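A single protein chain has been omitted from the complex, and every remaining protein chain is retained in its original position.
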């Protein structure tokens, strides 16, 4: 069965896999100290225009969010996130597990509003009892969001201004960054994004790698002894090369960006198919995840023919579902979708 | 200056203090194993009509919430609470500190709605991705609430029914339980309350003691090795007698209930004073905390004359403030308030 | 039955209790912001000769150790302690509960050896894999130790020198500090002790108070937002006055030191009684806890006549037991002991 359920259905982009094959028998030192990790870090710093950035590789997204947030926050601080943010909803309480509150603010189409964040923080400091409350210590956003939407440059600037005013870092979860940067609606470049936050991560798992995310501390130093903290969180691979080699391939010859562009092209075609079938869009997403509303009867009929993801209940007779493209999506798959829909 | 800022302005009720003085030189074993602790536990079980209940003493309210919630919840669970609940707002993230999410639901006058809780939990289990989310593992309410309001018996029954349907405990924070039970609007007795939840605590600190809360596991066994867990949380006093003697006094001759009645009588007088001065009530509270809206100019004028608590911003020119009574409130204090208001 | 089982068998020293009674009806602000807390802090700073020290009050010893250690340590650090230290053995894992390792070093008569600490830390940094290990971030000692022994000034200086060489704080658990300072073998004053460590606490629970310990950050600033962290750990009393009033009394007119002296006088008499009965001492303790070896048959015979504490197995036929004095010990009690032994 052909599936559009997610952007992590296949293994690695062929060029990435090829790099793993090619380097397989090289003897390399462990724990991320090998030459491919070094090379990948350099290429990422170059691509971000941040020669001073500190780059680290982690295996997965939840792990990255947990590691970065819990080591950047101080004991008395929590992290502000959209109520629909990944850390608020779908990480099984991974942030709270490390002792910190996720301060959930209402979101619009998956996005945090800079004014709402400012109101929250200024309200916190205005409250005479605020010493009995967890302090806002970071703002977390995802780019693209969990609903596929993008912050405009202006929105990012506004959020970053709030963070700077209160001297707290802005952290951008870029699990699908490649698909965001390639979107027609994206109005920032990677170097610009890096200047609009203190720390972000470049998602590999969903953008061509078998696993792996690259954390980039671009506007703040990494927490002291981050390697030890990574080990302590269980987030360090003995064969760090596994991620280093993949990111080295992704950032060679612009592959990471090419993967994004290709998926977005396929998304445009996917949107045309969905639109052509008269399916209402739940949200106007400019990236590789598309959310449409299916009648439950239609959903039941389709689910043995094509893969898609349950997202959320829409109403008693309808459900929001997700169709996603990736680097691996083909024209043939879309043609099949058009037939079965 | 006379103050109505809170119900913990004075030390202990004279009869409680007297018990401490009277027993001071008795040699008693440590860590809550003394005869006064035993006696107090027996009296509490009697007052609750729960001969099988397990009773423990803890020094303060936040500590009690932290200890009970973190030891009753399993690792994959969080606790449902009102967005205005004490654990959501004013405990500095003490629950998250132990690794668990506080699942904040909207509240009305400080109260959780049973239907909203049921919708949340049923929605959780209906979500196909719920294994990637923290499980609802307990419902926390306060009685009275942080806004002085009370759940009716019917409301408690409805909440308890939801909890039973999903086999999770209902935990009642009774930091001001004495003032709730004595309210004219209260339609449950202490034994009835004990049957409507699995665990609750009887607040001492705000109801006549220098410190101390009594946790009552009435509808579930206490977590295994609760004594060890209490020690591990830093919540065990070497001189456990300090709390045992006080609760023994509070539950001798109905003192705990008498304290509640007296404070509620004073509250009625307080409300008359506030109403007489034309101050709008922010909420209709039937217990010992009263919330009125003060113009900021009035607030500035008053603050050197009488004590009250800042609660929250009402609008740009007004503020919600709290006036509270306790066992220690006197007619003279209320007369003074009438003069200065 | 008369007991020498511990130094926390009675309530408060009469002068301390009297202060609680005298101030009972004063209206005081909550959470340690009252005038008695302020006054007590000032008196403690004066007694320590540290006008700049930050002083905080916490209810109990385990809580104090947990709060101080977990908020001073950084995420990648553990605390060095004697294998027999209170945090290593008898706090139910309270330090590990907060995420930090207790690095247990062998001890001699309850004491850490400065050279052993230096070897441990220098060995850590010499290890090429030390980034995969928790960093030594603090040294914890107790004064007196759990075996009643005292570090000499020279030993304290040596330990402090190691800590300074590695820029980590020395933390002194002074649960029984009053009994240590009053010992004939003590060769430091309170101000000298305060200069030989970065942070310590002055025990109240075992030295005349109903509860309460005073944390003194004398050689380092308190962790940022320590009040919020205290609340988050469940370690803040609403009626902070309870501890403030007691410490104010303890540090008025030298009462704290007088309590120590009195207990040590009684200890000398106790030692004479034990020695007179030919009981072998397990350790040569110069403070208020005395450890003797009892034949198990003798132990069984005595245990219904006089109170003492089981300490540890000595051999198959003998047990180490503890007899302790305190401010409350009387000549009559010692005469009774002489009769029943």
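Details
Order of writing sets the chain letters: A, B and C. Residues in each chain are counted from 1.
Basically, contacts are C-beta pairs under 8 Å (C-beta built on N, C-alpha and C of every residue); 3 or more make two chains touch, one makes a residue touch a chain.
Since the structure is predicted, the reported quantities are computational estimates derived from the model, not experimental observations.
From the options C:108, C:154, C:184 or C:313, the residue with contact to the chain not on display is C:313.
Note on the undisplayed chain: of the listed residues A:94, A:121 or A:273, the one touching it is A:94.
Here one chain is not drawn; of C:127, C:224, C:268 or C:301, the residue touching it is C:127.
Across B:224, B:315 or B:332, the residue that sits in touch with the chain not pictured is B:224. The missing chain, though absent from the display, is touched by one residue of C:100, C:160, C:206 or C:262; that residue is C:100.
Against the chain not displayed here, chain C makes contact via residues 76, 78, 89-93, 96-102, 104, 123, 126-129, 131-134, 310, 312-313.
As for the chain not pictured, it touches chain B at residues 31, 70-71, 74-76, 99, 131-135, 223-225, 227-229, 231-232. Within chain A, the residues in touch with the undisplayed chain are 1-3, 5-6, 8-12, 14, 17, 20-21, 23-30, 59-67, 91-94, 97, 205-206, 210-211, 228-229, 231-239, 241-242, 307, 328.
By definition in this document, only the chains that are shown with their structure count from here on.
In terms of their C-alpha centroids, the spacing between chain B and chain C amounts to 33 Å. The distance from the centre of chain A to the centre of chain C, with each centre set as the mean of the Cα atoms, comes to 50 Å.
Chain centres here are Cα averages; for chain A and chain B they lie 41 Å apart.
Shared interface positions of chain B, defined as residues touching 2 or more other chains, are 91-93, 97.
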